[in-house]
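If you scroll down you'll find the structure; I have some questions about it.
Right after this comes chain A.
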Amino acid sequence: MGAFIPLMIILIIVITSYTFVKQSNSRTKKFIYGQRLRWMLSSYVIVLLLGGVTFFILPVQDFPETSVVSEVEDRVTNEAFIDNFYDSAFEGKIDEVDGVVVSKHLEFPFEEEELFLENVTSDYGGIMMIVEKKEGVASEIIATHYSTGLYIQGEDFTEKLSSTEITLSNHTLTVIPPEQTEIRIADFGREFTIAQFAEKDGSDLSTTASLSVQRMGHDIIYVIVPEQVEVTSTSGNIHFINDETYVD
Partner candidate 1 sequence: MNVIECKELSKVYGNTNAIEDLSFTIEENKITGLIGRNGAGKTTLLKILAGYLHKSTGEVNVLTEDPFNSLKVSSNMIFIDDQMTLPESLTLLEILHSAKMFYKNWDMDLALRLFRYFSFHDNQLHGSLSKGMRSTFNAIVGLSARCKLTILDEPTTGMDSSVRKDFYRALLKEYIDHPRTIIISSHLLNEIEDLLEDVLLIKEGNLLLHKSVDELKEMAIGLKGKSNVIKEIIQGKEVFYRNTVGKDTTYVAVENSFPNELLQRAKENGIEISSVPTDDLCVYLTNRTKGGIDDVFNRN
Partner candidate 2 sequence: MIIKLTDSKPIYIQIAEWLETEILSENFKTDEKIYSQYQLAEMLNINPATAAKGLNVLVDEKILYKKRGLGMFVSIDAKEIILTKRKNETLKNMVNELVLEAERLHVREDELFQMIKTTIKQREEDV
């Protein structure tokens, strides 16, 4: 089916071009001619010119550019960062990572001896939880939502992300992942006739921008619980550090 669409388009163009300009001796009715035609074309040009002027007035010239950083270089640094994000988390040193985003930080007073963890998964999957039993923490549970944030083309879109819902009731800590955030972004591509001759990156005829999406959507819920509290759970995707007693 998809293959027919270009054919259809070509057909449409052929037919319209032809019907507009066809000449014949037969008696035909024309609606657009003479003064009316000239008016129509002039208004068309005026609308286009206004569009052009508006374009240069709009602050669109400040948007982050695609292909500023080379894609490969970009991906390497990106992957290194994400690896570091997880590695540090498992080592309990996540707060030492540069550039990590704290989306939510909650402290719950907790006097109980048992804690039940519930990690809810949404349609799009769940969030990784890391639980650390810490000495010297008494009567409170600290839950922090760390994320890598959202950087597209170096621009910070973190604000767009909604945070995880974390609640403590009785002795159950519930983590509910947020509704998946829909982000729609327009990428203004250069027309191929500019791309081919512009100095920046030569003959690039691809229609899709070489877009670098950095540090997107990596989240960890880091939970610190007092050492003496016994933690149980039936949910998956929960990791413990400093706790050998935990049983699934």
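Basis for inclusion: all candidates are chains of the complex that A comes from, given by their letters.
Assume a residue touches a chain if its C-beta (ideal position, glycine included) is under 8 Å from a C-beta of that chain, and two chains touch if they have at least 3 such contacts; residues count from 1.
Please read these numbers as outputs of a predicted model, since none were measured by experiment.
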Chain A in this complex - touching candidate among 1 or 2
1
Under the definition above, what is the set of chain A residues touching candidate 1 in their complex?
22-30, 32-34, 37
